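For this view, one protein chain was removed and the others were kept in their places.
Then we have chain A:
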Amino acid sequence: MNVSYQWLSQYIDVSGVSADELAERITRAGIEIDVVQNRNQGLDHIVVGYVVSREKHPDADKLNVCKVDVGAEEHVQIVCGAANVDAGQHVPVAQIGAVMPGGMKIKRAKLRGVESQGMICSAKELGLNDKLLPKHMQEGILVLPSDLTIGTLIADVLDLNDHVMEFDLTPNRSDCLSMIGAAYEVGAILNRPVALPTTSVEETGEAASEKIRVNISAGHACSLYTARYVKGVKVGQSPLWLQNRLLAAGVRPINNIVDVTNFVMLEYGQPLHAFDAAQIAGSSIDVRMAREGETLVTLDGQERKLEPHMLVIADAEKAIALAGVMGGENSEVTESTVDIVLESAKFDGGIVRKTSRQLGLRSEASLRFEKSVNLEHVVPAIDRAAELIRTIAGGTVASGVVQQQVGTHERKVVRLSLEKTNRMLGTSLTAVEVQSILERLVFDVKSVEEGVFEVTVPSRRGDITLDVDLIEEVARLFGYDNIPTTPIEGATTPGSLTKSQRVRRAIRRLLTDGGLHEALTYSFTHPEETKLFPALAGNAKPIALAMPMSEDRSVLRTSLIPSLLDVATHNRNRKQEDVHLFEMSSLYLTEESELTKQPEEKLVLAVLLTGNRQQAQWNVKPEAVDFFDLKGIVDSVVSYLGLSGRVRYEANRPVGYHPGRSASLYLKTNDGEQLLGTLGQIHPDLQRSKDLADTFVAELEIEALVAQADFTIEYKTLPRFPSVERDLAIVMDRQAEMGRILDQATAAADSWLESIRVFDVYTGDRIASDKKSVAISLVYRHPERTFTDEEITEIHGRVIAAIEAEGAELRK
């Protein structure tokens, strides 16, 4: 809502408070004003002039040489390029010395050899908003009404010595969608009284009810409908003062009838509509729901298909307006209109909202109806409009307001306790202070008992229904800054994180300390992407948004890996080829094809490695990451959470991965084992389509880790007896799994094996091409004594036998 300071001063004395200061005080009291616009951007030397004569420029076809009377002793000569300039016009003239709103200085000049002593201005050059001007004011110079005094400052003529405050209203303060509402707010802040416009309508004999009948069929959608009848109007341009007001408010002037309805809407917050009475069949108005299949061509020329949930204004035959949203073309006021029917009503906000949204028709009127208009303003507004039309557009107003009301209207009475007010706010206000604040808002306050008020809330403040609403009014006018600052009283409790939260922090710390960067990516993805890595999603079906913003972000993701691949591609395209990332976010999983309940949100950890392990420099060789870098990270996470030895890798070719370089990971639990996740190199085809080098990814379920995570650390006595170390070189099938041999060797050695470590793997010329050679180092130790040679030989022999039982040979 744009509130003109000058217009506001019609209802309240704002003297002594500048627009900027007022804006600041309004903001601090709850309605944010971000912009205070000065409408006079440099109009000091611009006055009303009279074009005495116009002649063609001798040397230029498109220029005119005008003699202009600007109220000085001598006429000035101005060369003007506008096509519409002519003798006998009143026009704005920028004199020598003027600095125009755009910053241009007006100087004495010669145009094609002819002297020019100023400039005749267009509306735009005066700083008026071009978009709001009617067409005839957008082109050429601005032609002013002929009754203006020559020499008057243009800023006075156009009411441009003004500031406009842009009220940024919260949804509860629709009362300030009107100048009167704004005046009440300012009145409360400044503690000054509000003067409402007084209207006495000059009516002429004939009863309006003879000319138009009103009926409300849809009582649930309209609680009050009023109409007035104005006969013999002359549709034309509005007087300057009215146009000025509308322009200040940011509303385009159209014609005197529409301008009056808009003016009154801005003044009272009550939208009005004018019908051409001749077009209302049967001289009757019915407020009813639209009929199945009914259509209406609205004022914008579009044919609208109506639905039974939409409210219409209808005559005896057809719909003539979409109630509260837009009028119909069939009953529009035009230049030939003679008699009009004015409408002022209260339509249900929800119904107007639904209709205007569905049809994409949002207007100043629908905005106000949606937020609920003030029932008590319906009649004053129509009276004000009828009287203004009579004085501006001529015509006579038929007697009386034709109206129908559904139900009764009572002002809300709210009880307020002083004790509760102070208890909620932490203040120690007195009864007198509270009462005086509420009275500044022009609320009717009665003290019914010690410390208890009964407050009658004016109908303009529909947002106030509870005592806490009044407490807020008291608080904001008392000043939030005046409320004390206190610590919470009473017992304090220790704060903490849950186990899951602690585990996630631990993982984040481990991985970032290990050189990975944490990424965060969008939860929405393309449906195709959900098919790439289905391991953790199981049989889940992707969940689709009802109204996605694009197909790329139309479903909820079922794996984090595709998102991280996109991040890797983004970086690679920018020459960042070494990318080591992880993310901890949720997957959204359901097996329902139509969602009837909330999906499972599964927290997962995803890791991505591509490029080199470390950036190469003089003492670091570039080495590409491989599967075992990734596996090492996964192993570290697992052991950091106390779960070493509880996981098993299985090369079972999970979908999406390179079949020979991937595995699934299982976590052993009390009742068997569960899938923890997958890891490996992504499939070369996918790698190509994503334009990536060798890329390794893992995805693990976090809550499974959380459930099993064990933070206890148990100290083991340091060894007191020496260990025995034995190395073995094993030759085995290339396809065989070393993990199995390590397990078997460990089992065979009982508890005597302290550690077993792979220190070399060889494939190549020196052994058969289908074989690999693996060197391991075993450390045996007895906790209570030194092993004898015989014992070691026996244990080591068992280990060797176990290894050979797996089909491997010792290398001689």
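Criterion: a contact is a pair of C-beta atoms (placed from the backbone, for glycine too) under 8 Å apart; a residue touches a chain by one contact, two chains touch by 3 or more; residues count from 1.
As a working rule, contacts and distances are computed from a predicted model.
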Could you check which of "Histidine kinase", "ATP-binding cassette domain-containing protein", "Phenylalanine--tRNA ligase alpha subunit" or "ABC transporter permease" matches the UniProt name for the chain that's left out? "Phenylalanine--tRNA ligase alpha subunit"
For the chain not shown, which residue from A:Q138, A:T152 or A:N172 touches it across the whole complex? A:N172
Out of A:T204, A:T456, A:T512 or A:T793, only one touches the absent chain, namely A:T512
Can you say which of A:V52, A:L466, A:A624 or A:V655 touches the chain missing from this structure? A:L466
Among A:L595, A:V655, A:A768 or A:A805, which residue is in contact with the omitted chain in the full complex? A:L595
Which one, A:D147, A:E335, A:E410 or A:D481, makes contact with the chain that was left out? A:D481
Write down which of A:R574, A:R688, A:R766 or A:R785 is the residue touching the left-out chain. A:R574
Under the stated touch rule, tell me which residues of chain A contact the chain that is not displayed. 27-30, 32, 170-173, 349-350, 353-354, 370-371, 423-427, 466, 468-469, 471-472, 475-476, 480-481, 483-490, 492-498, 501, 505, 508, 511-524, 543-549, 553, 556, 567, 570-571, 574, 576, 578-581, 586, 588, 594-596, 598-599, 601, 614-615, 617-620
